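Just one protein chain is left out here, and the rest sit where they should.
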Amino acid sequence: MSEMTTERQPARRLPKFLHGVDPAVATAFACILLLLAFGSFYSTSFLSPEYLLQQLKVASFLGVIATGMMLVILLGQIDLSVPWSVAVGGMMACAAAAFGPAGEVLAIPFGIACGMAIGLVNGIGVAYLRIPSMIITLATNAVAQGLMVVYTGGFSPQDSATAAMRWLATGSLLPGVPNAVVIWAIIGAVAVFLLTRTTFGRSVYGIGNRERAAYLSGVDTRRIVMVAFIISGALSAFGGVLLAGYASKAAQSMGDTYLLPAIAAVVLGGTSILGGRGSYLGTVAGVILITLLQSILSVMQMPEAGRQIIYGVVIVAMLLLYGRTPPVR
Amino acid sequence: EPEVVSGPAGDPNCFAPWASETKFFKYPAKEGPYRIALANGYIANTWRIQMIQTAKAYAAQPDVAAKLKEFKVVSTGEDVPAQISAINNFIDSGYDAIVVNAQNPTAFTPVIKRAKEAGVVLVAFDNILDTEDAINVNVDQKGLGVLWANWLAKHLPEGGKILEVRGVAGTSVDTDRHTGIHETFAATGKKWDVVEVLGKWDDPTAQKATADAIAVHKKFDGITAQGGDTGVVQAMIDAKHPFVPFGGETENGFRKFCAKFAGEGLKCSSAGTGPAQVAVAIKTAIAALEGQVVPQSVKLPTAIVEDPNFKEGEDFYPDQSDNFFVGNSFPTCGINFTAQEIMGQTKENQ
Amino acid sequence: MSEWRYWLAEQRATLMAVGIFALMFLIYVANHPAGLTANVVQTASNKGVLLAFVAMAQTLVVITAGIDLSVGMIFILTNCLASWLVVGTAMETTLGLFAVLGTGLACGALNGAIVIFGRLQPIVATIATGAIYFGLALLLRPFPGGSVNEGLADALTGRLFGLIPASLVVLAAVVLVVWVPFSRSLTGRTAYASGSSEVAAYMSGVPIRRAKFAAYTLAGLLASIGGLFLTFFTYTGEAALASGNAYTLFSIAAVVLGGVSLFGGKGSVIGAIFGALAFRTIGDLLFVFDLEPLWQPLFQGVVLLVAVSLGAFALFRVKNRLEWFG
């Protein structure tokens, strides 16, 4: 009595990132086009390749950071330590460069490693000590800030970016395509692969849906959660490295403006804040959406008050369009 | 309960009154040594860190240290009530004077009242207090805007398209500077097309805003920015925007660029005031406690360097951080910290 | 298990918060140069009460397994509004008070409507509405300023009988008038039920939407009471983005310190109040220990980290690993 109806939906057979039919992602991309169309009423420059490339470049910083955030959100957690993980990444990479040629070479890995250390504390707190991520990451953020204040005050660290950092953020290896964009594309591709093709990715979705069941299936859920937080810390720090390369130096406040946009980008991209559901392509859309929105409001010289209100209204409106959770019945 | 007297101040060179109608205070002289507290708010940027370092270094100078029984610093973060409570606590704990970098200019009225009743000298600096009941050590923010606009007008006698990178919306510093710029432009009678973006006194933010503005508006004839100047220049470089006259603040990184690209058209006016103003504030507090006459509002000299006068090792330091603010000495007050010294000082202490 | 043990089990989280606060406050006053004076207590309670109101607001929403990242912005918006309206004659002041509280209610109701009827995830929905509220605050107060009825302000931030901080009395009154009826009503219980298990609550036929809507709306109200107190405390209004964000994040920390589960269904406003007071005392400890100024932020961070990790010790008593997963 094989009742197994084997009508297979062809769309589902595609790898996850090609689920072009996901209505949330499609709508998010539609919103991007809408936004550009709207911007072009103000100035046709919004459609110029320079402007769009510039947006993609700037978006890639947020994109790198949001990748880590997405991973953590897929687990049903959140990482509020992004601001100072970004700053630590940028500052420590620059600081390492002060130590001769070896420092130059190790600058980027060192910055990332520092971010991983923050992620490790978050991960241990969430996975092994079962502290809610919302609070442990808040605390590590405060500790990271404290460390950087002590450090800046005590060591007058070098804070100019190395040539390599600058090249990564502002150079372009492929003509016309900023390296930052290439980097985001690579990180994105790895993320898609990780999420859809590996046991790690499956485990992330599984834990996000029901950690207890994942654990009883023999998955070391605590290690996966910890690793996810480490990755998030690393990517935040790497975002900081790129940002420092972009601005050619690091500063304490450089991560402040990335926390809420990172969360918003992930969720606008259709990832459930409760975990277990979401695709990377959506996050890409979310990141571009947020970056464009901010940029267009800036260029239109919207006063801050109006900018905030429009920002809020647009996010609510877009979520109402496609980000609604299914009804209980 | 200080007595309102007529000027001049005890040390007229250092304690210059803000305006001709500025009142002068004479507090009842107190026996030293004094207990002085610094109530700082926000702390997590280079300017503030440098400021705290300077305050400590100043209080440790032998002649100053001799006058102090205790010097305590507390940073309460961005929360205004926490800073108010800190001042309340200092008052209740019997400090003689409290120096404040106020998180909000208008929120301290009740505390000012309490300080007055308790006979505590209150001196505000950098972010000052909107009051005549406490001493303010003041930078002429509007004057900075005027200065920058004049600089641009000088280089662009026929007017032109200007990019104005503003600071943090809603702060008096940002508004004052902005007003200074626009009043000055208006007074020239020329045609100015000013594009405003928000840089939030932060390099990456200013850089992004500038990059966007350049991408859309293609070309500006002049630029003025408050804070984040290094980022603004960086954005021009990245976008291959030709260098144009620039009125900005005193970050070391900005001045490095100004010196380097002056020949290519980056004609800068770099003006502002450094974190060492905290030392002036402490000095004012001590003078007031000693019973000297001090102005209610002290006008700080502005450190200005303009093209072609950028001198290496004096106006900027190629080997030092981009982030620190160079205009950091007040010779008229005998305060001569170079930022380099401040940053170096504690390094030896470690 | 005997009756009192059940009672103890119900109150454990709250008692923990009271304990943490008491310990910290004891260390604080024992080392304060002025000692335990009425002034010191007044200063501490004025500061603490602000966060306590915002934390209460957060608690109501968290109980329903939601989160309100706009509480800090409602707090700021109502502060700006109060600095326009809560002035003048007794009559004008009273009307102003109602307008401010009404605005808080309206903001909360908007959040509730978006989350419940729009079915958006509370985190992002309230990030977005928070931006809107902040924008409005900035429209009201492009620059810090304004004023407040100083007589009222002084009375409410002063002391009763020269001893008891008036702000604490108001806090207690708000607990009695808002929290007690809410928690003992069907609506309040439904808020707990839907936070604990929305499906079970739905199956049980309790008014989930009404309860959530009430929780968000009352949260707006409580945040606006906080905003009013901020105005009383500072005499002015300011659209400070950083403050708004800080109060939102602090409220979450306070709620957790207060034993309220972020997963919903557990905890009480009383716990959150003590959590808020304890959190505020962390900052006060800076006074009584002679810390290097540049080490102060690190100290606060570490104390917070330790405080939030305290709960983790219970973990070592867990015998069944499935309990890790709640």
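Letters A, B and C mark the chains as written, and numbering starts fresh at 1 in each.
Just so we're on the same page, a contact is a pair of C-beta atoms (placed from the backbone, for glycine too) under 8 Å apart; a residue touches a chain by one contact, two chains touch by 3 or more.
Here is the rule we use: contacts and distances are computed from a predicted model.
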Among "Sugar ABC transporter ATP-binding protein", "Acyl-CoA dehydrogenase oxidoreductase protein", "Na(+)/H(+) antiporter subunit B" or "PotA_2 protein", the UniProt name of the subunit that does not appear here: "Sugar ABC transporter ATP-binding protein"
Interface partners of the hidden chain - shown chains only, full complex considered: A, C
From A:51, A:110, A:184 or A:205, residue that would touch the chain that is not displayed: A:205
Identified contact with the non-displayed chain, of C:6, C:98 or C:117: C:6
Contacting the left-out chain in the complete assembly, out of C:90, C:155, C:203 or C:314: C:203
Missing-chain contacts mapped onto chain A: 1-9, 12, 197-200, 202-203, 205-206, 209-210, 212-220, 276-277, 329
Interface residues of chain C (partner: the chain not displayed): 1, 3, 6, 9-10, 181, 184-186, 189, 192-193, 195-197, 199-207, 265-266, 318-322
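The working rule: only the chains that are shown with their structure count from here on.
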Chain contact graph, described as a line, ring, star, complete graph or other shape: complete
Approximate Å spacing (C-alpha centroids) for the pair chain B, chain C: 35
Separation of chain A from chain C, taking each centre as the mean of its C-alpha atoms, in whole Å: 30
Residues of chain B whose C-beta touches two or more other chains: 43-44, 49, 52-53, 169-170
Shared-contact residues (touching 2 or more other chains) in chain A: 145, 149, 153-154, 304-305
For the chain C and chain A complex, residues of the former touching the latter: 67, 114, 118-121, 123-125, 127-136, 138-139, 142, 198-199, 202, 208, 249, 252-253, 256, 262-263, 294-302, 304-305, 308-309, 311-312, 315, 321-322, 324-325
Complex contact set, residues of chain C against chain B: 32-34, 37, 39-40, 43-44, 46-47, 50, 138, 141-146, 153-154, 157, 230, 233-236, 238-240, 242-243, 246-247, 280, 283-284, 286-287, 290, 293-294, 296-297
Of chain A, residues touching chain C in the complex: 78, 80, 125, 129-132, 134-136, 138-147, 149-150, 153-154, 211-212, 215-216, 260, 263-264, 267-268, 272-274, 304-313, 315-316, 319-320, 323-329
